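Of the protein chains in this complex, all but one are displayed in their positions.
For reference, chains read A, B and C in written order, and residue numbers begin at 1 within each chain.
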Amino acid sequence: MISLIFFYIFAVLIVISAIFVVISKNIYYSALWLALTLFSVAGVFILLNAYFLAGIQVLIYIGAVVVLTIFVINLTKEIEGKKEKQHNKQVIPALLASLTGAVLIILAVLKTDWSSRIINWTAYDETAKLGNFLLADFVIPFEAASVLLLIALIGSIAIVSLDKENK
Amino acid sequence: MLTLMHFIILSVILFFIGIFGVLTRRNAIGILMSLELIFNAININMVAFSKFLTPQEIYGVIFTVFIITVAAAESVLGLAIILAIYRSGQKIFADEMNLMKW
Amino acid sequence: MAEILSKFPVLTVIYMMPLLAVITLLFIPDKNHKAIKITSLSFSSVSFLLSIILFLSYDFQKGGLQFVERYRWVPSIGINYFMGVNGINVTLVLLTGIIIVAGVLASWGVDYRPKEFFMLLLTLVTGVFGVFMAYNLFLFFLFYEIAVLPMYLLIGIWGTGNKEYSAMKLTLYLLVGSAFILAGILGLYFATGLNTFDFDVLEKFEYSKQFQIIFFPILFLGFGVLAALWPFHTWSPDGHASAPTAVSMLHAGVLMKLGAYGCLNIAVYLLPGGAKFWLPFVALLTVVNIVYGSLGAFAQKDLKYIVAYSSVSHMGIVLLGITAQNSTALSGSVFQMFSHGVMTGLFFGLVGMVYGRTHTRMINEMSGLAKKMPALAAFFIMTGLCSLGLPGLSGFVAEILTFIGSFKTFPVITIICVTGIVFTAYYVLRALQIIFYGKYDEKFDHLTDANKIEFITLFILMFFIVIFGMYPFYIMKVINSAVLPIAQKLLMP
Partner (left out) sequence: MEKILLSGFLLVVLPFLAFLIIVTFTKRFKMLSALISITAIFISFILSIIILVWQLKDPSSFLKYDIPWLYIGNLKMNIGIIINSLTAIMLLVVTTVSLLVQIYSISYMKGDEGFSKFFGFISLFSFSMLGIVISNNLLQLYIFWELVGLCSYLLIGFWYFKPEAADAGKKAFVVTRFGDFGFLIGILIISYLSGTFDILEIENFVKNGTLSDKMLLIVVILLFCGAIGKSGQFPLHVWLPDAMEGPTPVSALIHAATMVAAGVFMVARLFPIFSASPDAMLFIAYLGAFTALFSATIALTQDDIKRVLAYSTLSQLGYMMLALGSGGYVAGMFHLYTHAFFKALLFLCAGSVIHAIHSNNIWQMGGLHKKMPVTSITFFIAALAISGIYPLSGFFSKDEIFLSILYSGNKLLYYSAMFTAFLTAFYMFRLYFVTFSGKPKEEKNVHESPLVMTVPLIILALLSIFSGFIGIPDIKFSIHKFLFIEHLKEAHFDFKVALTSNIIALSGILLAYLIYGLKIINADNLKQKSGIIYNILKNKYYIDEFYMFLIKNIYYTSTEAIKWFDRHIVDGAVNLVAFLCRWTGGKLKLTITGRVQNYAMYIVLGVILIILAIYVYQPDVMNIVRR
């Protein structure tokens, strides 16, 4: 019951802050709303007993991605006059499309009978198991991911610095 | 009682808010942020299905870890590209970047 | 001779020769025009000589497929290397051999990128040879595409006039045709369920009536496009008119026969039930082909258009023979393929030679040329006479056989088609008269008659027209041996 209450709190936070992320006039505020959204998602993860995920959600998303985004916003701030419109011309079609899509999928979800597949579960912390998996069964993807991160790191530096040389 | 339905509906709503953002934000950084919303919606979905349908396995969680990793890499690169475009053409709005047309 | 040949993969050698020439050409420097031409000529001559030997050593008493080469290639989906020749094939291989040698000789004057020109030309010929020998439908289709595609570049690069348009039109038409053919071949493949593309297996299978009625038009139209069946013929005048001489020769001489050959040896042979249902309708189209083609030729002013429309008309006779469904007409039709091939080769060669001298193809701008070039005029007149079906030249034998045969099946249609002969006489003689007869114009003073190479080219072609026109006995036996099984299949209920 308590978890239900917490779920609704997080859900409302997620939805509201997400809406603000997309509609906010100031991109800077958007980034801050994004932080809140991501934080709430971490909360949802806790409700799902995924504590480790909640942790890296906060660390990586809020700690890295949002901060990076804010840096970039600051770097591009010069031309971002406040009078510029922040949304393009397809707001209404996009709104309709999103609503339709959401409604359709929700209807589908409601129509589906999940009960036969649901297995009753007991809460337990699977962080240790996760660690084992990542370094045993999934060690190759894990290492590949790390290489990917390295490539992304080098790549982003290259993109930005090559550009500098041209100037 | 917290059910699978709750999480799925939440993730659907979050997903479509993200879609809406991707479709409408002019600022490229804004698009990128909306993309993050979409990723999060997926993540919620992943974890919820994993927990409700196959509680003994943790593949859903592991996939989420990888998604987060890739999403981080993606946003880094995306931001780098945005920065590069911004530097070369003083452009930040996605609808102004339309060189690749007929 | 036949024994030696049976131990030796003669078919592969014949079609590989042009391909070898292409490979050899790769090693010859671009600027050495003479070496390029001589290489092309010598390799194609080997093919030509071998095709003559093949023709003579084919045993028509025995009939059927001979000189068979059969190896497994991709057995899992029934693609095999299966080459062989029957009476129709040897005739058409001979035709291809003749035309390619004449074509290479006729392009002796090509000076713009000759290496690429000859490479493409010989690639095309490889495809044509292959089509006439392949008895695995997949292989057939492969060669077919090889034959069709170089045309685009040959016309687009070395052509004249509105060449890009013509090249594109021709290629698109032919590709639409091959799309139909591919659909038809796949249909056959899946209909049998025997997991093979081999012709002899597909031929023995009994297709259901409904299948035949649906798939026959698909195959027939696919090939019919290449055979200039009305109303899918307009690629041919434009294409011929824009193409360089040798390409026109090959195109009208051989490529159009490819379509007719497919109509007969694939569509009709494999699906006789469908043929019996649809061919009466096709016969109506062939009437249009013949009469419309010859009337259309009359109104043209450009020499190449005249010849191109006459090709449409003559291909109509080929198709009429196919629609008539009896052995006489089918033999006539196959012989008409051969005869028309050599004849249009000659025609386009001559037009090219005249054009090379006068730099115009408009008949109104020429007159009295016989005075300055009597040999060319003589050849032109003989070709024209062959075209209008003069006895003693091969065109007559082919036409009369076709008419005799088709008269049994469609008397009224045949009578209408025979009027085409009268019209043909009119436009051929009119063109001849305007170009070669009449007042001689002094602006043609600098023109010369045929040189040695041109003379040899013309002579080779004319030789076959005359020899088979005078004494068709042998070639008709060869053709008839292959036509009989088809006619028998058509006779069966």
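Just so we're on the same page, a residue touches a chain if its C-beta (ideal position, glycine included) is under 8 Å from a C-beta of that chain, and two chains touch if they have at least 3 such contacts.
Everything quoted here is computed from the prediction, not taken from an experiment.
The chain that is not displayed touches the following shown chains in the complete assembly: A, B, C.
Set against the missing chain, the residues C:266, C:421, C:462 or C:490 yield one that touches it, C:421.
Considering C:299, C:362 or C:467, the position touching the chain not shown turns out to be C:299 (whole complex).
In the full complex, chain A touches the omitted chain through residues 88, 90, 93-94, 97-98, 100-101, 104-105, 108, 111-114, 116-117. With the whole complex as reference, residues 169, 172-173, 230-231, 233-234, 292, 295-296, 298-300, 327-328, 331, 368, 370-371, 385, 388, 390-392, 396-397, 400-401, 403-404, 407-408, 411, 414-415, 418-419, 421-422, 425-426, 429-430, 433, 436-440, 471-473, 476-477, 480, 484 of chain C touch the missing chain. On the side of chain B, touch with the chain left out of the figure occurs at residues 19, 22-24, 31, 94-95, 97-102.
Definition applied: only the chains that are shown with their structure count from here on.
Put simply, the C-alpha centre of chain A and that of chain C have 68 angstrom between them.
Centroids of chain B and chain C (each the mean of its C-alpha atoms) stand 62 Å apart. Residues 1-10, 12-21, 23-27, 29-30, 32-34, 36-37, 40, 43-44, 47-48, 51-55, 58, 61-62, 64-66, 68-77, 79-84, 86-88, 90, 92-95 of chain B are the ones touching chain A in the complex. Put simply, chain A touches chain B in their complex at residues 1, 3-4, 7, 11, 14-15, 18-19, 21-22, 27, 30-31, 34, 37-38, 41, 44-45, 47-50, 52-53, 56-57, 60-61, 64-65, 68-69, 72-73, 75-76, 79-80, 84-88, 90-91, 93-95, 97-99, 101-102, 105-106, 109-110, 114, 117-119, 121-122, 126, 129-130, 133-134, 138, 141, 145, 148-149, 151-153, 155-157, 159-160, 162-164, 166-167.
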